[in-house]
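Only a single protein chain was left out; the remaining protein chains are all shown in position.
Letters are used for the chains, namely A, B, C, D, E and F, taken in the order the chains are written, and counting of residues starts over at 1 for each.
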């Protein structure tokens, strides 16, 4: 077995191994997302899932030879980040919105001279 | 018919509509005097039609018309023969008097112009109805009379009774009209006869048709409702809510005769069968007797007249049903006579109302001195109605008894009905025409007075006409009754009956009728109480039944509608999806389009893993009670779908799916976190089972059908084309993108329109806020000045 | 592959239907997303799964080299994805606003357009 | 020759990267609280994906593709710490407590006057996580 | 000036990413970069970006630390019983500018066992979550003498 | 989310992402990408910018109202279809020109403008939604 054959065989083996590992990673990540228990935990799980998916795409790209799949990976990087930011944003603001909304409505109802809480 | 005559025909038909258009304007300018110029229109139409009388009395038939809707094979065509011409003369002649009468009767009424318009519209419709030849033309006019009478009955729309009367009339006559339409269409489509002329020329075609019975029943439904046969008669007394000119015109002389017209018209084609001679006399006789009894029961003289009209219509139907030549002649004689005296009496009733401000028979009396002309007119009409010679009513009654004088149980029964009915009507005639004018004047009546010329001229002319017709009976028969009867019989007939009584059975019966009538007249107060008591004991009648039917209809409608539209989205959705599933499985089972059993799929392990990921995403979405778990699992299945796309050679799809799925989850979580939702989100077991059944059915059905389609050979022509020309012509290497922006760019154009509108719609949703009870919250970005 | 994809479509559709028939709008929204994915996979499968080469023409050629995945369903699905995403976004915001104003996400309690305590229509004339 | 070596290197990177990814996944499953899990996610996750992309860059058939893969690596490195920071900050501000095995907390508890108002005061005190997450 | 530099960086990135090394593409990339920078004109603060060379060495250090960090995490996660003493440290900051704080915070996150959670309102303190808080002062000293020193060196 | 750390990095991240989005847009005709994905990336970029720095800066950065951007995109797409009327071709027929600019051949075409229209619509509409939601939240 010359170097070339070894390289090719090793690479193929590596890819298979990588796919196995990534599949395991999928499984574990999904478990965390489903288990929670808190929202940040789940978001974290989704974040890891994004990373695992990026890796998966890279491996598939290597396996199939369609290296243009890297673009999909880049896109996933971007939205993965966006998702995490957005979730963080809403973890931060949850509770706040409801709190304020109730006050705002009560104020306007009072201005309009209506008793709050009633609906037509 | 020559061109000029056809033109005249069209003019006669159009004149009332023209007058209808002008009436509001003229009334505004001339006030009540507008009646005079307006009366020119029907008068002119009368004279135009009268011009056709020599011809039709000689047996000619004038036809004119044009193709109206060739695509539907419908003509706008008319037929002037004895029947239609005489009807037309009655309509326009009495119409002229009614217009004059209305001028006085409604003088100063602020809606007089509108009233004239409606009356003229009705007149035009009625005229068209009787002259029409094409069945569809006839029907259009038929329904127009229903519509216009709806407006006329509801003229005093501020009273609920008027509105009720109008609706009742529309419902009953309109409903009958639809049956008539069905009958006409059946005639047209199954026998190919499109016009009256064709129907009449076809001889026994209709009678021999397999569909004779349905046709007859449908036509009779139309005729009986319009001509107020029991039990459809209820609308007619209630139609008395209309101003009196309307009652005089529509509900005595014209509209109610439309059904009679139809029966006379169809008699040659549909009559003389066992069914005809059974149904018509049965309905007619019952209507006659019951109507006459009810007339006696009424205390309002207008209502009395209305019921006598019902009775008269019954009599006419009965005669037409008997269908012998004599019977038809009798019907024709009675029809014309009835139009004259009943129109006159209604106008008299109106004048009495006008003069004494009441129509209650108990509160009327002694008006003769104050209203002599009206009294005279009333007596003329009443004598005719009572069948006293020398009035046209006498001729009719003689002929009726002639027609029924056979020693046969059938005829005897009808004869008894005729005698009883006539006697009752005799009494009713004098109750209306005599009682208010004689005796002591009750103190409730103040300053009774004769109306203006326009008020009394109408009844007077009609009363005198009844006399003149009988006196010059030869001419009368020559011009009017013989042509009409000939057309109705379907063969030339001779009528010779005159005002001079001959001693025969008919005369004897006539006398008996008069005597009986006088007795009833004298006992009328007691009889009235008796009938009233009887009716009160029964406690129910078709009129009450109408209300019950309407309410029942509405209640049933409400019940059905609430059942079908319960207001719950989940039920709507479940039914919708169930229907969709049925739409899938129905034809699938019917045609047996199931897939073949597939071989076990050979996939790489990581492909299996991706599908497992998909399943791992779907299951918690469905099963998780925690909403956030569900949402994030949604992200998982989205990723899985994106990976599937990538594995199967769709990078663009994968790219987009990843982005869209992530964004979906993000905004979903965003909204979720803001909604203060209950923690537990349980579905009841019943719901779960129902949803589960639907879900399994939908999933399996669509999946199996997809598989069966995927197992078919595939035509890849389109994609080959795109591959071949994507770079060469469209200069793009990414074939999917070239499809999006070039090959199928219009799809994309629509797609971005959707995206843009979504943006705007979301903006509108978020920015426009309304508080409880419709208070609009200020737009946060709206600049306050 | 078509078999597995058909199965996937079946699962997605079943899940979508299960969720859509719920009373909670949030669940229905999840159903809408699943429905969209189901349809996308359905179209993809209906266009047949051939070779998995992406439908992109290599830089040195003017037609694809060898067999490629069917591009047309991909384009159709792209259009459909965008549209269903738009609808989803709209429905989500609608749900959000509905919840804000009607204070419920339970469709059973949403009885403003078709109120429950409606009397009979006027029975008079 | 060089190509073969590169291929072997890429193979090693692939194995290492996927191993890191798997470890990251295991980490978020095993570690006790959300803050410790973040370590695993932000480091091992990013490194795993980065290595796999690096392997892709090494074996890519065109330079632009390779450069794009590198750009993706840079982007991941740029965003991973940021994401961790934001998530951690948000979690802490809203009141998600450290796990019981924690030994130190020098950070002031979220105050009502600043970002701490993001969470209702009672929610913070009563339970480590808001009601919405409870199954 | 620094804006211009960043713009050039963007232009170069454009050329690299789009894979077309022509003058026109560079020019186009520059224009696009300018446009992109115009979008963020309000928030852009470029005062220290210029020191690209030093920055690069920092970047390499950072990569190395990242790898070590990932390895440490991996080992910890895979060890049968994780002996954790986690906690949050309050690290007093010497760096003051936004860019410095940001850089430090991110680097801390990517280095072994630590993760920056937040900066105090007055920018004096960086709160860091650490795996090992058995000796807080030692951990703080590590940061102070490691990354913070390096950053101060680069930026001042 | 206006932390110092995020606020410092976000603008650069945004400009990078916008640049990348244009890249995705322009080369979509030949490789994976296109107007829709480009627009989504750009909108995400503005979303990140908005979360980091607030809605105001994003609105000022875009200068035009996002919905106007979307409308302009739709109009551009439509007009690039109508352009084929000039050469008496069917609607949406692709017109191509390959002028030499500074020594390199540049492909200018109506499908390109169409795709730019798509990009603008997606950018405008999605950022409008994001901003509208974000605005409610911070007000």
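Methods note: a contact is a pair of C-beta atoms (placed from the backbone, for glycine too) under 8 Å apart; a residue touches a chain by one contact, two chains touch by 3 or more.
Quick note on the criterion: contacts and distances are computed from a predicted model.
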Chain excluded from display, named as in UniProt, from "Phosphoribosylformylglycinamidine synthase subunit PurQ", "Multicomponent Na+:H+ antiporter subunit D", "ABC transporter permease" or "Stage 0 sporulation protein KE": "Multicomponent Na+:H+ antiporter subunit D"
Touching the absent chain when the full complex is considered, from B:228, B:298, B:396 or B:706: B:706
Among B:13, B:99, B:170 or B:352, the residue in touch with the chain that has been omitted: B:170
Residue among B:294, B:735 or B:749 that touches the chain left out of view: B:749
Chain not shown: contacting residue from B:406, B:534 or B:721: B:721
Missing-partner contacts on chain B, residue numbers: 68-72, 74, 114, 136, 139-140, 143-144, 146-147, 150, 154, 157-158, 160, 163, 166-167, 170-171, 174-175, 178-179, 181-182, 185-186, 188-190, 550, 553-554, 556-558, 560-562, 564-565, 567, 569, 572-573, 575-577, 579-580, 583-584, 586-588, 590-593, 702, 705-706, 708-710, 712, 714-718, 721-722, 724-725, 728-729, 742-747, 749-751, 753-754, 756-758, 760-761, 763-765, 767-770, 772-774, 776, 779, 782
Where the unshown chain meets chain C, residue by residue: 20, 25, 28, 32, 35-36, 39, 42-43, 45-48, 72-73, 76, 79-80, 83-84, 86-87, 90-91, 94-95, 97-98, 101-102, 107, 110-114, 118-122, 124-125
Positions on chain F contacted by the hidden chain, ascending: 67-68, 70-72, 74-75, 78-79, 81-82, 84-85, 88-94
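By our rule, only the chains that are shown with their structure count from here on.
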Closest chain to global C-alpha mean, per-chain Cα centroids: C
Chain located farthest away, centre of chain C as origin (C-alpha): B
Whole-Å gap separating chain B and chain E, where each centre is the average of the chain's CA atoms: 84
Distance from chain D to chain B - Cα centre to Cα centre, in angstrom: 76
Separation of mean Cα positions, chain F and chain A [Å, integer]: 24
Sequence positions of chain B contacting 2 or more other chains: 624, 626-629, 647, 649, 651-652, 655-656, 659-660, 663, 667, 670, 672-674, 677, 733-734, 740, 748, 755, 758, 762, 766
Shared-contact residues (touching 2 or more other chains) in chain A: 19, 22, 26-27, 36, 39, 43, 45, 66, 68-69, 71-72, 74-75, 78-79, 81-82, 85-89, 91-94, 97, 119-120
In the complex, chain F residues that touch chain C: 30-32, 36, 122, 125, 129, 133
List of chain D residues in touch with chain F within their complex: 75, 78-79, 82, 85-86, 89-90
Interface residues, chain A side, partner chain C - complex: 64, 66, 68, 101, 119-120
